[in-house]
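Of the protein chains in this complex, one is absent; all others appear in place.
Moving on to chain A:
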Amino acid sequence: MRVLTHCLSFGKPRSLIGLWLGLSGLLAAIALLSLLYGAGDVGPARAWQALQNLGDAASYDSEAHFVIAELRAPRLWIGLVVGAALGIAGALLQAVTRNPLAEPGLLGVSAGAAFAVTLAILWGADTATLRVSVAQLGALGGCLCVLAAARLQGIGSDPIRLILAGAILSGLLHSLSSLILLYDQHTADEIRFWVVGSLAGRQLDDLVPLFPTLGVAALLTILLARPLAALALGEHVAIGLGHHPRVVRLLVIVVVALLVGGATAAAGPIAFVGLVVPFAARALAGPDIRRTLWLCLPLGPIVVVSADIVSRLVVPPSELPLGVLTALIGAPVLIGVVRGRRLPTL
């Protein structure tokens, strides 16, 4: 893993703009691939033709056009938003807990959001708007539990113990969700759809209610980047520089809840993205949160959209759930970080 880190960082920090442009170019290429490849009969060549002849009525291919515009494009948009939100949320959570393993999926924040959605569906909520706010409230609950655990004696300073505490919280919330599934068969099918993280079958309409809160989260993130960088130097330094650590932490937790809750409402719980993305961003741009946050923007969608492409191609005519793929990518990174001789602290 250190070899990988070394290869990725080349010794001296490179220009942030160059990195950002390079990653954005990669993301654009992956986005194009996600429009070209799918589990169905419209292959890359036919999809490419259809994309080129968009305005040309004579060679209009209605099947290919439908598959691209109504099935693949919405997945792409949702993947872009969800990937960026989870990547940023992971970086923020890691900065505020000063723990490189802090990940919304591992710490039970996503499970909190999913559990809240389960409860909401159980009590008859079916509008997308309501689902977003409920998921964000659930994520906030999960975040506060994490923070409480981090403040307990000995846990906050030990990344592994925080992860264990998070695993327990996740397990508890998952079993509560399963309990509801067992007792209320009426909503079981609908809930089952939500507890599996996936981009398939999600509509663009599910995305629109996210924008107000994600806008707020983006604004807060820009404002919080400087104080967070100061906090990384230590509490006293941050206070000396005129920041208020408690306020900053609280706001970061709110932002993480908005981001993870929104992403979970749109695509269900997707684990490990919040771990892998900041890890790669730090490897590329160094530990400064102001630099890593910028790189998380293209890196998150890169991970989610490429995982989604793979999920369509492995078991045709069916598809794998996206969460399975991100776990396959994320688990080795987690093991690598944990097995590293010196666990990096933030």
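We adopt the following convention: contacts are C-beta pairs under 8 Å (C-beta built on N, C-alpha and C of every residue); 3 or more make two chains touch, one makes a residue touch a chain; residues count from 1.
By definition in this document, contacts and distances are computed from a predicted model.
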According to its UniProt record, the missing chain among "ABC transporter substrate-binding protein", "Menaquinol:cytochrome c reductase cytochrome b subunit", "histidine kinase" or "ATPase AAA" is "ABC transporter substrate-binding protein"
Of A:Ser198, A:Thr264, A:Ser306 or A:Thr326, the residue that touches the missing chain is A:Ser198
Missing-chain contact, candidates A:Gly38, A:Pro104, A:Pro301 or A:Gly323, resolves to A:Gly38
Per the touch rule stated above, chain A touches the missing chain via residues 38-42, 66-67, 70-71, 185-189, 192-193, 198, 200-203, 312, 315-319
